[in-house]
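Removed: one protein chain of the complex. Kept in place: all other protein chains.
Entry: chain A
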Amino acid sequence: MSKHQEIEAYRQQLRECVKCGTCRAHCPVFKEVQSEAVVARGKISLAQALLDGKIDLDRHLLSDISQCLACGRCVKDCPNQVPTDEIILALRRRIGREKGLTLFGRGVSTVLQRPWLMNLLTRLGRMFSWLAFRKVPQGSGLRLRFPAPYISRDRTIPAIAPQAFRQSHPEFIAGDPDKPLVTFFTGCMINYMLPEIGDSVLAALQSLGANILIPKDQGCCGLPALCAGDGAGAARLADRNLDALTAHKADVIITACASCHSGLTKHFRSLGPDHAQLADKVMDIHEFLLQQGFVEKLEQLPRRNNPQPVAYHVPCHLRQAGLKEAPRQLLAALPSVRLVEMKNADSCCGLGGTFSVYHYDISKKLGALKAEGIRDSEAEVVATACPGCIMQLQDTLNHAGLPQQVCHVLEMVAADLKNAEPQ
């Protein structure tokens, strides 16, 4: 099985950090925590100290290494482009190997590696949802509670979908034979929790006449396992996706989750040439639609009176991939949308995968920053391009008691396509 590089392999890159401190201006966690150990420059020093045998993997160090959203800002804005994100993941793999995964990390990794278990759990979750999901008193702004272990008591998360997306759709949906064959990588959030995003993706692709493949054997992208420090588990997932996604010769593999996109395009490249080839084929749905001339298509739809004010939240993982403008361009072209600006549109929602489980207090503070921007904007809807951000933003709005809706850009696209159909 393929493997990621060990932390030792990053010695040269560690040396390229000149401790200038630029990362202090960009790290969202540092803004809240104000401890040097949190910022990239500090983590690089800790990694160096670890390699030089000047520090042990003690509890304190583990906590410092866990404080990262993997948003990639420190890398993008670093004068020397030191890959701190990769270095942190390598540190976490070493921690996972030497100290074992945390209970939650082990849980995440175990479940996400086994679709049958995920399916079983979601079925059980639905059966017992009258126990797990309690209606919150009206007017509190909190919609759902999920008092599961390791999930903070006041965290709100979406309900589990009645039926998983991949179970309710055939593996192949034929389109126009002249049109491209598109493989849809759904990711876990869309598959189990927000299948309506998946439906919207299909609607957009079908409007282009694309042939769509939704491989049944695809799994989790592997990013959660990687972030939890389970290198072996993440690599196993990557290998499985490699098989599932390359079984048919699709022209392109699309994702509608910014985090899955980051997982598939960035984090498994180093596992081998096959993985790198796969990564080259993956495209974010917004990027793909733009490439297919979708903006022109949308602009031909009849304009709506009183378009709804919509703000766009930039997912960190699209920002990192240099694709942050693509969803905005689609939104701007929608006949029922009036794109409005909001303060902090670019700031991290605060989810950071498992980060928000370990550091929900910081996560909520980052969320509050977003809420401030949303409150002060004219927006009735906040659209974004990542189901993870959607979950976090909804939680944020619930806590702030704000009425705005959060949705995926593709849901808005699909709604306008549907509206334009002859009645």
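Note that in this section a contact is a pair of C-beta atoms (placed from the backbone, for glycine too) under 8 Å apart; a residue touches a chain by one contact, two chains touch by 3 or more; residues count from 1.
Basically, contacts and distances are computed from a predicted model.
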| item | value |
| --- | --- |
| Options "Nickel-dependent hydrogenase large subunit", "D-lactate dehydrogenase, flavoprotein subunit, putative", "Homoaconitate hydratase family protein" or "CbtB-domain containing protein": UniProt name of the undisplayed chain | "D-lactate dehydrogenase, flavoprotein subunit, putative" |
| Contact residue for the chain not shown (choose from A:9, A:25, A:174 or A:247) | A:25 |
| Selected residue (touches chain absent from view) among A:55, A:111 or A:368 | A:55 |
| Residues of chain A in contact with the chain not shown | 15-16, 18-22, 24-25, 34-37, 42, 45-46, 49, 54-56, 58, 60-61, 64, 79-81 |
